[in-house]
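Shown here: the complex without one of its protein chains, the others still in place.
Here is subunit A:
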Amino acid sequence: MQQFLESTNHSTRYKHLNCVTLFLTRFKLLHSELDKMAQFGLENDIHSILKLDMPITNAPVARWQRKTSSSNNSGLSCLTPGKSSNVSLSSSKTPSKTPGKGKKTPSKVGADRFIPTRNSNQMDVASFLLTKENEPVDPNNTTSENQKAWSVSLNGFNIEDAKILHLGGKPLNAPEGYRNNLKVLYSQVATPASVKKTRYISSTPERILDAPDLRNDFYLNLLDWSSRNVLAVALHNNVYLWDATQGDITLLMKMDREEDYICSLSWTKEGSYLAVGTSDSTIQLWDVDNQKRLRSMGGHTARVGSLSWNDHILSSGSRSGNIHHHDVRVANHHITTINGHSQEVCGLKWSPDGRYLASGGNDNLVCVWPRVQDGSASNGSQAVHCWSEHQGAVKALAWCPWQPNILASGGGTSDRHIRIWNVNSGSCITSLDTQSQISSLVFAPNYKELVSAHGYAHNNVVIWKYPTLTRVAELNGHEDRVLNLTLSPDCSTVATVAGDETIRLWKSFEVDPVKKAKERMVKSTGGTFHHSIR
């Protein structure tokens, strides 16, 4: 037995000195154990090791560990501390306090015990492991002691001394959607007029109307909203009226030939007459109340894609590039022809004060024309301004209702810029790249904003603060390019028509009643945005 142990010792002699001492301590332990155990377990073990017909696997590996930890040897191990107290550095009373440590460490130390460098602390560990780790944990003593210690340190109270109770059922939750934020803490005191309210702009349309057979043609103007709150829309060769107050739909007219189609619509200021430009180069005047055509005016050589009223003067822009002024009161309606554009005139707007006519064409020009004087035909054909800054077709034109000398224009796919012009000075005040084709512009006076309708690439409507042109909101929803945009007579809603054959109404500019009354006054003095004379 001794020989066997010593041979094991020989094999490890080349190891570090610490390692040797570690083993020596173990031998001391084993010696002391051997004294006690004498003829029992160890001898049996050695026998079983030496017998070749016995399974060898459980013999040499961690022999002493398994042996000492086995239950039949526990009594012996218990006695060892006293015997090996000259080696042991730790007191025999400690183990119960650190049972977790004792259970974890041995395998670790066993695994790295051939690593040559060890710090001196390891000696304590080694002696502890040899003397104490295998001491049986007294279940009664430690659990109660531990539990007490744990519960005091964890719970802050002794479980034996108190009960924790709470009223059954779930504690009440705050209402759905409620979010606690700093505001809740600090906005309590009513501070009137401290923060300027930012209004809520709904991201969804208030209404969606179907517009089947709508011509998806950028150059046409197929939507207009009258001062009597009637929305007119041209669907191929039909003109439909939608009464926004009642919700009634009426079919105003239908062109006789299927291949013809409506190209433009424009209400008079009063909203009782509708001008309709068609693909067969004529302009029809309709009395909406009686649903009766009043007259049909020819003169153009190509389709009439844009119309604008200035009291009794109706101006029309054609694909030929010509703009005609018509006096609708007289039989010989044609007053003037303006030959300023070389390509289709797709944008045409009289200023709210009736002094200027703005026109935009597929030739990328924006022109401003003076008012037509009755009887002086030559006067009106000389442009006040002609700007060529846009790099794309100019369809979007809007006059500022509260600053009559301000004109906004927007370019097509190759341009994508909104430009603000001062008509008095002839200068471009600001320009902004919108990254998207601009099909329509309108000023919304309620909050002094500019609204733009976009085609490629975003197909949306954007609300801009004027004059800073900072983005206020984006109205997304159309699935194709937005073709036209028009403001309701109360300026609270904007209607858009798009290539996805829908008309969407966005109630984005509602005002409180006080401001509304003020706004109405401005309107009565300044005239409507659409068509007015002064």
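Definition applied: a residue touches a chain if its C-beta (ideal position, glycine included) is under 8 Å from a C-beta of that chain, and two chains touch if they have at least 3 such contacts; residues count from 1.
Throughout what follows, contacts and distances are computed from a predicted model.
Participant: Hey, which one's the missing chain according to UniProt: "Cyclin-C", "Mitotic spindle assembly checkpoint protein MAD2A", "RBR-type E3 ubiquitin transferase" or "DNA primase"?
Facilitator: "Mitotic spindle assembly checkpoint protein MAD2A"
Participant: Of the residues A:His166, A:Arg257 or A:Arg329, which one touches the chain left out of the display?
Facilitator: A:His166
Participant: Residues of subunit A in contact with the chain that isn't shown?
Facilitator: 154-157, 160-175, 178-182, 184-185, 188
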